[in-house]
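This is the structure I want to talk about, given as structure tokens.
The complex is shown incomplete by one protein chain, all other protein chains being positioned as in the whole.
As written, the chains take the letters A, B and C, and residue 1 is the first residue of each chain.
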Amino acid sequence: MTAMIAPVAWVCPVFGLGPLGHPPGVSHYLVVGAILFVCGVVCMATKRNALGVLMGIELVLNGANVNFVAFASPWLQADGARSIGLDGQAIAVFVIVLAAAEAAVALAITLNFYNNHATVDVDRADDLKG
Amino acid sequence: MVEYLIDRVGLPGWLAWTAAAALAAVLILNVIAGGALVFIWAERKIAARIQDRLGPTRTGGKFGWLQSLADGIKLLAKEDLMPDGADGMLFRLAPYVSFCASFCAFIALPFAFDFVGLRLNVAVFFVVAVLGLEVFGVILAGYASASKWSLFGSMREAAQVVSYEVPLGMCVVVPVMLAGSMDMVTIAEKQAGWFWNWYLFHDPFTFVIFWVYVTCAVASVNRAPFDLAEAESELVAGFHTEYSGLRWSFFFMAEYGSMFLVSAMAAVLFLGGWNGPVPLATLAGLSEGTGDTAGYLVRLLGMVNLLGKATLGVLVMMWIRWTLPRLRIDQVMTTCLKYCTPIAAVMFAGAMLWQLFLPGGLVPGMRRPAGEIREGWLEGPGGRAAASAPTGSGDLVLVPAAQVRP
Amino acid sequence: MIGAAVAVASTSCLGAVVPPLAVLDWHAVFFMLFAAAACGCALAVVLADNVVRMAFYLVLSLGATAGLFFLAGAEFVGAMQLMIYVGGTLVLLVFGVMLTAQAPFVSIKTSAGEKAVAGLLGGALLTLLLVAALSVEPWRRPGSVGPTEPSATPLGMALVGVRVDEPPAGSPAVGRSGYLLPFEIISVHLLVVLVAAAYLARAKRRKTPRPVEMVASVEPPVSVAEHAAIGREAPAGAPARSGSVLVGGGS
Partner (left out) sequence: MGLESTLPMLLGLAWVVPLGSYVAILFFGPRMGPHGRNAAWVATAAIGTSLVLSLTAFALWLGHHPPVAIDHGHGGAHTAVEADPMDGPGAAGGAIRLVSARADTAAVDPGHADAPHAAHADGHGDGHGHAHAAPPAYAGDWYTLYEGGRLRLSIGWYIDTLTVLMFVVVTFIATCIHVYASGYMHDELHEVTDHEVRLAAGGHLHRPGRFPRFFQALSLFCFSMLGLVIAGNLAMVFVFWELVGICSWFLIGFYYERPSASTAANKAFIVNRIGDFGMLIGLMALWGALGTLHFADGPGQAGAGGDGQTRPGLFSLVRPAAHGHALQVPDGMVTFAASREVAAIAGRPGVPADVAAAEIAARTPGWREAGYGRWLLFVAGVGIFCGCVGKSAQFPLSVWLPDAMEGPTPVSALVHSATMVAAGVYLVGRFFPVLSPDVLLVIAYVGAITLFIAATIALVANDIKRVLAYSTVSQLGYMMLALGVGGWVAGLFHLVTHAFFKSLLFLCSGSVIHACHTNDMRKMGGLLKVMPWTAWTMLVGCLAIIGAGIPFVIGLSGYYSKDSILAQALSFAQANPRHAILYWAVAGGAFLTAFYMFRLWFMTFAGEPRDHHVADHAHESPNVMVAPLVALAALAVVAGWSLGSFGIANLLEQARPAGTAEGLAGGFVFGQSLVVPAEHLSHEGSIHVTATLTAFTTALAGVLVAAAMYLWRVVSPEAVAKACGPAYTFLANRWYLDELYHAVFVVPTLGIARLASANDRGVIDRIIDGVARLARGLAGIDAWIDRTIVDGVVNATAAATWSTGVRLKRLQTGRLRQYVAFIVLGTVVAAVVAGFLLRTSLAG
């Protein structure tokens, strides 16, 4: 039981151990953001379905957003004056809005591609390859 | 309540929090589930009366009180079927996604002063956003059923709900603008007093936009005449064709929960929230803000008010359902894009101009001054005491931006 | 805020881990909860093969992220996330899935080698990011004060160009201006995108070939010699290919 919990506890703020054994601060959010980001990147790199790639992009953007929001809140780090304040939230809002726009255009492109090639496999979208 | 548990009952802090949370969750769950039971019975009776027949008459007495309960038991006992081609996980999860969305929205809904699961300062926004999630469950259900009818129904629903979110948002923004806050408690408080303080009667534009809100709300919860997603005459039963038993009943509860939610929102945003048409408590010299028993009683009265208004809204929806024929999908879209959206936009602009040029209303003395309304942005959780002070000493007046920044 | 966490928790899974500690830091608990949901579902997105399931996991991941936003005191951003991402973008995505699916369950397989390479690269990138995230000591410790004031109103005012928030003294944010210009740019951008997306995805008037033409076009081209042979056998002017005539008559 302990052996199972140990690796979890090492990164868990609840149990007060390891580098993240404090109450949640910016670093904790950064870790979450990093995981989301990497998941998105891997998603983009492995999915052959264009919509899968799109979802990867959304994950990447979300990872970034988590970072922005974390840096925006003054009480998540020891020195509250180092937070970027409202800027972070505003950027996050803009990222969300632009992500929606990006998704709309990307979907339109995908539909177009589907209409022309009868597939959404991004590996088949190599008409411009050298 | 947490303070009550800690101070009076003597529970440790974490246990008090947990108990309070559990109590709130149970209460909300019961509102939905119990409400659904009552509403199903009511709908059957109303449908019957409108169609000049009697409806349930036997189960549970003369009026068939227990009909819904009997139905519930039957549904519990039913076998949950799943088509062979279905995506099992999604098929099973979809009803709960739908129900969860409907349920989550209740968190931010105030039933009376301080009778709120979570007082969010973006409550309106939150409710609208979470209510929009309900469609995701429907889409999943339609897709996972591996049935043509289900897919059609869910696609229709998706298109319809996403479209109607636009005018709905515009309608919702008007009371938010008038109150200067997205906090539903604040919005309701602003309408305290006699019924002419309700935002419905604030100015002609809000009166018009209320009816746009009603239309959009009916459409966004997929009730007739906008119930294309179910459309039993053409799509059998739409997205829940393949569902049966308890899963089906979760969709049902989600639907009635949503109906109740949008009705309650209409009550809070336009119809004065928990404030009755006549301020009985104020006339009797009682205040809802006090923590004593009288205060709780006043809040209870307010909750009855709100529940009554919401129930009235639900009944109106049933009345509409059994009166109007279903629209075609293009008519649905036409109603949204060609009528509701432009009207809402114009009314929004009109209400804004009215607020700008006629903040006191046409009849002098009936409106509170605009300055008081505007600093709603300062009333956060905890700002309550200052705002509820009898004199304006605690009020902060927002200095125009031009003077703040040279 | 703590009350918020309680209520949200009650909606999701109250029966989570209850550690045997006298004082429980609810913020930490819910952070762990949402972080685990977000990361786990993100991982599920990567691992899932079915596009619709991917979308479903993505919804969960993004919803959990919205919870994180709430925890971090960004209620407005969280609500935005729910409304736009989960309610809008994902519905759009699912639309795309259904409009482009050839079969109910679409999965275009990726080779194992590619997956391995991607995993390797992802691991490297993750290591890099984690090192960066944990390398700054002040970031690891939270401040003493919790979130007290709402951020939605200052954010809204800032978006229309007026700053009403008061950042802590010494913060680089002191004296910053509002976001009216970016806000307007984004609005115009959205309009452009709306038009462009509608234009790109518009229903094209595809020339649906008539049955006769379809049959004719499906036929392989006739070589010269073959043509000459046909000419010898059949009198000129007679329908050389009866198939198309039959189909044409039938339609």
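Keep this in mind: a contact is a pair of C-beta atoms (placed from the backbone, for glycine too) under 8 Å apart; a residue touches a chain by one contact, two chains touch by 3 or more.
In this text the structure is predicted, and so the values were computed from the model without any measurement.
Q: List the displayed chains that the omitted chain touches in the full complex.
A: If we consider the entire complex, the absent chain touches A, C.
Q: Contacts of subunit C with the missing chain: which residues?
A: Answer for subunit C: residues 114, 117-118, 121-122, 124-125, 128, 131-132, 135-136, 139 touch the chain left out.
Q: If you put the missing chain back, which residues of subunit A would it touch?
A: Touch with the absent chain occurs at residues 41, 44-48, 53, 122-123, 125-130.
Just so we're on the same page, only the chains that are shown with their structure count from here on.
Q: What is the chain whose Cα centre is as far as it gets from that of subunit B?
A: Farthest by centroid: A.
Q: With chain centres defined as C-alpha means, what is the inter-centre distance between subunit B and subunit C in Å?
A: Distance between chain centres, rounded to whole Å: 28 Å.
Q: By residue number and range, which residues of subunit C touch two or more other chains?
A: 76, 80, 88, 92, 95, 163
Q: Applying the document's contact rule, which stretches of subunit A touch subunit C when the two form their complex?
A: Residues 12-15, 19-20, 22-43, 45-52, 54-56, 58-59, 62, 65-66, 69-70, 72-87, 89-90, 92-94, 96-105, 107-112, 114-115, 118-121 of subunit A touch subunit C in their complex.
Q: Please output the residues of subunit B touching subunit C within their complex, sorted ascending.
A: Residues 2, 12-14, 17-18, 20-22, 24-25, 85, 87, 89-90, 93, 100, 103-104, 107, 117-122, 125-126, 128-130, 132-133, 135-136, 139-140, 143-144, 146, 151, 155, 158, 161-162, 165, 181-182, 377-378, 380-382, 398, 401, 404-405.
Q: Please output the residues of subunit C touching subunit A within their complex, sorted ascending.
A: Answer in residue numbers: 19, 25, 27-29, 31-32, 35, 38-39, 42-43, 45-46, 51, 54-55, 58, 61-62, 65, 68-69, 71-74, 76-77, 80-81, 84-85, 88-89, 92-93, 95-97, 99-100, 102, 106-110, 114-115, 118-119, 121-123, 125-126, 129-130, 132-134, 136, 138-147, 151, 154-155, 158-159, 163, 165, 167-173, 176, 179, 182, 186, 189-190, 193-194, 196-201, 204.
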